[in-house]
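Left out: one protein chain. Kept in place: all the others.
Take a look at chain A:
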Amino acid sequence: MQTIDMETTALRDLNATLQAQAETTNQTTWEITNPKGSHAIAVGLDAPIDVTVKGSTGYYCAGMNKQATITVDGSAGPGVAENMMSGKVVITGDASQYAGATGNGGTLVIKGNASSRCGISMKGIDIIVHGNVGHMSAFMAQSGNLVVCGDAGDALGDSIYEARLFVRGSVKSLGADCIEKEMRPEHLTLLTDLLERGGCDAKPEEFKRYGSARELYHFKIDNAY
């Protein structure tokens, strides 16, 4: 295992080292110590490596990740795994605003709670939150899946497109054009897989599904309120 101590290594050197790892690297396991809430840790990675950050991170940890598995052994600041393309990001604590924003692929697991705008503009990413999510989560969510094992705040799924939302607890309110939808067998199958990938022992049958009413898909004056 390779260890990089941020007490003695600059952010630029840390990211350059991780970004330089080739597809076939044999240095597959990395540990980052003393992150102390630094921003932009382990961003833009593109290799099948395992990176564990020992402590909490600032903004945009694991941003635009491809292939890598990144674990934050602590809590993550705003925009964790933003625009992720593939790979997996796990937060053992809580995540701040915009977790998984605009993510195109991969899996984001948040073992604590996520703050507001979790999954905003998501474009294919799968997000599994063990706890609650804050207001405006899945705003303008285009595709992918958001699983919330706890409760959701105000305006869940506002202006949503084709993303699927699964919530086990309460939903304080639904956003514009977001409605509860029938949980069909294929959704239960999908949810079973998502929960398994998220390391979550909740039962799929306990969840409700939400998605787009598709009433905002074509511009008309009645939508312009």
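FYI, a contact is a pair of C-beta atoms (placed from the backbone, for glycine too) under 8 Å apart; a residue touches a chain by one contact, two chains touch by 3 or more; residues count from 1.
Definition applied: contacts and distances are computed from a predicted model.
Engineer: Any idea which of "ABC transporter", "Cytochrome c oxidase subunit I", "FMN-binding glutamate synthase family protein" or "Hydrogenase formation protein HypD" UniProt assigns to the chain that's been left out?
Structural biologist: Matching the unshown chain against "ABC transporter", "Cytochrome c oxidase subunit I", "FMN-binding glutamate synthase family protein" or "Hydrogenase formation protein HypD" yields "FMN-binding glutamate synthase family protein".
Engineer: With respect to the chain omitted from the figure, which of A:Ile120, A:Val133 or A:Val171 is a touching residue?
Structural biologist: Per the contact definition at the top, the residue touching the missing chain is A:Ile120.
Engineer: Determine which one of A:Gly44, A:Gly93 or A:Gly169 touches the chain that has been left out.
Structural biologist: A:Gly44
Engineer: Since one chain isn't shown, list which residues of chain A touch it in the complete complex.
Structural biologist: Interface residues of chain A facing the absent chain: 11-12, 15-16, 19, 39-40, 43-44, 46, 58-60, 63-64, 66, 78-79, 82-83, 85, 97-98, 101-102, 104, 117, 120-121, 123-124, 139-140, 142-143, 159, 161-162, 216-221, 224.
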